[in-house]
Every structure is written in C-alpha cells, then in structure tokens.
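Every protein chain of the complex appears in place save one, which is left out.
This part shows chain A:
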Amino acid sequence: MLARVANNLFWMGRYIERSEHIARYMHVNYFSSLDAPHEISRSRQFVLRSMLRMAGEAVPDEGEELNEEEVLHRLALDPSNPFSIISNVRYTRENANSARDLISTELYESINKFYHFVLKYPADHYKKKGLYDFSVNIIEMSSILRGRIRSTLLHDEVYAIILLGVNLERANQLIRMINAKYQDAKEARGSYGDTFSKSFEWTTLLKCLESYDMNRRHYKKTPTSLTTLEFLILNPNCPRSLMNCLNQIYNHIRVLDNSFRYNKDSTAFLVGRVRSEYQYKYIEEIEGNIQQFIDGMLKNLADIGTQMENEFFHY
C-alpha cells in the first residue's frame, strides 16, 4: 500500500470516529440535562460549555452568556469550523476519495450517502428542533460505516490502517469525554448533597459512550466515579474502554509490523509499552489523580500518532 494513501486511510478512520463522538456527546448531554436531578446539570449554559470543552473549543468565561443555537450550529453544521461534524464528514469523504481504488464500493457509497445527508441537512430545522434526529442519524450512519469496513474490506493492511485510526481516535475521544465530565462532576457537586463520586455526571458519561446499560449489568448498581472509570478505562470487555482500544491498536499494529523483538523506536514497541502498563493497573491508582492520568494518556496517544507518521506515512 502506498504510504500517502495509508496516511489518508488512517485519517479517514479517525474522522469517522470523531464525528460520531461529537454527535453522541451533544445528543446525550443535551437530552439528559432536560430532566437532570439537580440544578447545575439542568442548566443549559452548563451543558453548552461542556460541549465546547469536549470538542476542544475555547470555553468562554463564566459570566458570558452562550447562545444555544449558535453553539449547536458551530459544533455540527458550520462548514467554516474545522472541528464541526460537517467538516469531519467532509474530510472523511475526501480521504476516502483519494483511496477509492482500495476500499469497497459498498463502503464508499455509504460514506458518500453520509456526506450528502449532512450537506443537505437544513440548518434552520436542526437549530430549532432537529438535534435529536440529526445526531441519531450521524451515530447510525457511522455505525454503518464501521460495519461496512469490517464486513466488506479485506482484513489486511488497509483494514489495519483504518482500524488503527478508528481506535486511536476512539481512545482520544474517550479521554476527552472523561476530562469534560470530570470537570462537570467537580462543578456540579454540592446541591442535594451530591458528592463527586456519586455525581449524576458519571451516568451521563457512560451514556455518551453507549456503555451505560452494560455498566449496570456488570456492577448491578448506580454508577459511581470508581465503577465508571474502572469500566471505561480498564475493562477490556467494554468495547469503548481504553483497554479495549489499546488491545485493538496492538493487534492492528502487529499486522504492519510482526517482528518478534521490537525495535525500541518502532510504533509497535511504544504501543506495547503503554498497553502493558494499563494491563497491570487498578482503578484506585488512577482515580486518586485523574488529571494526571488524562494528561499522560493524551500525550501517549499523541506520541503513538507521531510515531506512526514517521514509520509508515513518511513519503
């Protein structure tokens, strides 16, 4: 596979995952805030700020009033915002275009349909009453893309590259969501005797990652900071957990580099190291200093991306 095209496919995977996470975060936060148990979580300003924070946008000062329609539009349908969903979907298609000869017609057509759906979505309707419909469609269409990737592509290097993009981005988005909700939980503490560890925000976090039901099944009680973080960071069976992402990244990088002893400058070596570290961690170690974990992991993930670029995409 051409190095240039590999780079494009890697980013295609990342953009697919990114647009879905933004959609999910907006959707879940907005709708769960409508009947949230206490005041701060119910505040629209609080929710809008959280959305901006998660998307990596500048969050204005406390005193400044945010305009709901503006924020919703900016994050989803504003083509001039490079982080909006519409921009992400456009990049997805552009990258798919350049690798059209390598991916299946089925996958391409789904990407293309997705693009036209977002492009044609009436902005006015979206801002006033389309948030649910729009975000649910984004989530479903991204699931279709992942299904098409899995079921219509040859499981070779092309597939490994795309899934490296998907999983690296998923891990990244997971950490960003944990970060945003961690800040929310700290802010929302206090009223009704909510403690940090029993904050409603943990439930929202799990829902943002489509992991709430399975978390209940696993622990059989209301999510706390400890069970939520353990589930989302360390449980390898939770498909959205960091551990699961690291395992997948490890498996896919081995398709590209299957040497027995790794060169210490290789991506596979770096991935293996990070993965081993978290394989042998327990949650109390992390929960004691969440901020440190978040910052450290974001750096690890960025390093893996840089390493991949040097090793595989250098052309």
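Methods note: a residue touches a chain if its C-beta (ideal position, glycine included) is under 8 Å from a C-beta of that chain, and two chains touch if they have at least 3 such contacts; residues count from 1.
We take it that contacts and distances are computed from a predicted model.
A.B. asks: From the names "ABC transporter permease", "Circularly permuted ATP-grasp type 2 domain-containing protein", "Hydrogenase assembly protein HypC" or "Pyrroloquinoline quinone biosynthesis peptide chaperone PqqD", which one matches the UniProt record for the unseen chain?
C.D. replies: The chain we cannot see is, by its UniProt record, "Circularly permuted ATP-grasp type 2 domain-containing protein".
A.B. asks: Which of A:23, A:102, A:229 or A:270 sits in contact with the chain that's absent?
C.D. replies: Going through A:23, A:102, A:229 or A:270 one by one, A:102 is the residue touching the chain not shown.
A.B. asks: Consider the whole complex, including the chain that is not shown, and state which of A:256, A:270 or A:301 touches that chain.
C.D. replies: Counting the whole complex, the residue in contact with the absent chain is A:256.
A.B. asks: For the chain that got dropped from the picture, name the residues of chain A it touches.
C.D. replies: 1-6, 79, 90, 94, 97-98, 100-102, 105, 108-109, 112-113, 116, 119, 157, 161, 256, 312-313, 315
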